[in-house]
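Of the protein chains in this complex, all but one are displayed in their positions.
Order as written gives the chain letters A and B; numbering starts at 1 within each chain.
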Amino acid sequence: MGAFMPNMSPRLRRPLWIALLLTPALLLMIGFVTLPILSALVYAFYKWQGLARIGFAGFENFRLILFQPPFSTWTYNAFFHNLIVFVSLMVVQNGTAFFLAWMLSKGLRLHRFHQVSLFLPVILSTVIIGFLWKLFLNPLFGLVNQTLVAIGLASWAQPWLGQPSTALASLIVVNAWHWVGFPTLVYLAAMQRIPREILESAEIDGAGEWTRIRRIVWPLVAPATTIVVILTFIGSFNWFELPYIMSGLEGPPFHSTDVLGLYFYRTAFGTVSAALQDFGRGSALAVLIFLFILCISAWWVRILRRREIDL
Amino acid sequence: MLKPWQAALYQALLVMTSLVMLYPVAVMVLSAFKTTGEIYASPFALPESFALRNLATIWHETRFLAYLGNSLLVTATSIALMLAAGTLAAYALARYAFRGNEAIYLFFLAGLMVPLKLAVIPLFIELRALGLIDNRLGLVLVYAAIGLPSTVFIMTGFLRTIPAELEEAARIDGAGEGRILFRIMLPLSRPALVIAGIHNAVPIWNDFFFPLVLIQSDHAKTLPQGLTVFMGEYSTDWGVLFAGLTLSALPLTLIYVALSRQFIAGLTSGAVKG
Partner (left out) sequence: MSPLFRLGATLALAVSAAAPAFAAELTFWSWRQEDRAAYQEIIADFNKLHPDVKIKFEAFEPTSYNTILSTALAGGKGPDLIQARAYGGLEAFAKPGYFLALDKTMVPELDNFAPDVLAAESMREDGKVYAVPFATQTVLILYNKELFQKNGVNPPESWEDMIAAAKAFKAKGVMPFANGTATAWQNEILMGAFGPSLYGREFNGDLVSGKATFQDKRFVDALAKLTELKEHLPQGFTGVDYPTMQQLFISGRAAMIAAGSFEIANFRRQNPKLEIGVIPGPAAAKGGPRLVSLFVDGGYAINAKTEHRADAIKFIRYVATPRFGDLFSSKLGNISPIKGVKIEDGLLADVARLNASSSPYVMLVNFRYQEPTGSTLIQSGVQKMMAGQATPVEVGADVTKGIAAYYKPFQK
């Protein structure tokens, strides 16, 4: 254990103290998260019609989700989109956040103003953000298209949310705009803890800005990266509110913005205008999503922690 | 030290970013003064008039102050509960070696991975058994539990980076576990507490799903839930909704601006001589 957690005193055992520390959180979690979720996951093994449980289904719901078109098509389609979202956000959102944090850490003039303005979108409700950006991206009177026409790039003006080629990308960009403030803050906090002497002595040794970033800053903010990666991963696969507001529950145009969060919601709760409620399939989907995220996260955690130690 | 051209470049980039961030917010605030038709007809122009008719609608048709109070109460209490319980648990996981440490850590993390909306029916049944339906306390407990995984995750991440020497020195001085936790570890973790707090406060403040399902009486509704009254089946009163949601964003914004001062102070005090 010592090598795994270097800042710990291995000989100390305070079982009662530890139990005391853990109990409140465990009670809350088990009582209001774990137990309800387990009850709900049991739904996956039954057949449902609306709210009525009409018989034991065994693994039928899982079979439908994984192997029976069109359900399975929707599953893999949504999953694929989640992957795209995750990778894109890592690069676009978190990459930008890293550099923004670096610039903020310099303490330039106005940096507090920048910090506040960067974080302002994070505080806003996704409902507002989604609607605002839908207005901006509106093909007829949206600001984006109007600007493109005004600066002579009229051929680039297109129905951003109406085409499968641009719809998901647009949502990703909006999400990045909305949330970039948060990873920026996390990175900023980590960067602020880097002892100034290390950076200064590197500079004296002749290391340029970029070299310092690559060789010193990036490795030293590993804990922040862990947090950001895991939260982005989990957030990408649970993504729901923004696509719901901007696209709709079916993930239009024709499922090109469909993600697991939307698919789950319309399966479990139905939509007003098309899909019917099915808790059986909805739960099965939730079970699969959960297992997937659990395995990958456990693996990520292992890898990232090891990296933190090594660095 | 930055070369002047580097500083200028960074400043330019930061200014551009701030503008990109703030412009939509400005549109939002301006739209709060428009009617739905006006928002679609001239979305980016200044409003025809700065009449407060949308605000008047909110005032008359909803119990705005009551909802605001409920939101403040529910959010503050949830955050306090979640940070308290979560930090204690994170401390145990981060600074003590014991069997099951990794398993419990993953158990908390697993809470982040399930779409909790799925459990809404069992949750309702459970809260009903406890007599907590239509009760803000029920909402608080649910939110606190939902926020625990990310809190534990973030706090563990930060607490693990505090060097053991600090702890050792304190122990040599005769400090007990409690003292170490409250006098040394917690103050050092202020930035992490702020981050964990904000990460959860925003979704809790803006959530309307759980209040819609768990709160049925008008006097206990939260603000976003109260504002859903303007979302109709075939038409949504966007002007009024914008006004409401803009107002709704104010408390958190003010708190954040105030906290960011704290945050910066916390940041610099957290730099440990290594």
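In the analysis below, a residue touches a chain if its C-beta (ideal position, glycine included) is under 8 Å from a C-beta of that chain, and two chains touch if they have at least 3 such contacts.
The model shown is predicted, which means the values in this text are computed figures rather than measured ones.
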Per the touch definition above, residue among A:L161, A:V259, A:L288 or A:L304 touching the missing chain: A:L161
Hidden-chain contact residue, picked from the options B:L55, B:A97 or B:L212: B:L212
Could you please point out the subunit B residues that touch the chain left off the display? 36-37, 40-41, 77, 120-121, 124-125, 128, 131-138, 208-209, 212-213, 216-217, 228-236, 238
Name every residue on subunit A in touch with the hidden partner chain. 49-52, 54, 70-71, 134, 137-140, 145, 157-164, 248-250, 252-255, 269-278, 281
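Here is the rule we use: only the chains that are shown with their structure count from here on.
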Subunit A and subunit B, separation of their C-alpha mean positions in angstrom: 16
Subunit A-facing residues of subunit B, complex: 1-2, 6-7, 10-11, 13-15, 17-18, 20-22, 24-25, 27-28, 31, 39-41, 43-44, 81, 84-86, 88-89, 91-98, 101, 104-119, 121-123, 126, 141-142, 144-146, 148-150, 152-154, 157-158, 160-164, 167-168, 171, 177, 191-192, 195, 198-199, 202, 206, 224, 233, 238, 241-242, 245-246, 248-249, 252-253, 256-257, 260, 263-264, 267-268, 270-274
Touching subunit B in the complex, subunit A uses residues 1-2, 5-10, 12-15, 17-18, 20-22, 24-26, 28-29, 31-37, 39-41, 100, 103-104, 106, 108-129, 131-133, 135-136, 138, 141-143, 146, 177, 181-182, 185-186, 188-189, 192-196, 203, 209, 223-224, 226-227, 230-231, 234, 237-238, 240, 261, 264-265, 268-269, 272, 279, 282-283, 286, 289-290, 293-294, 297-298, 301
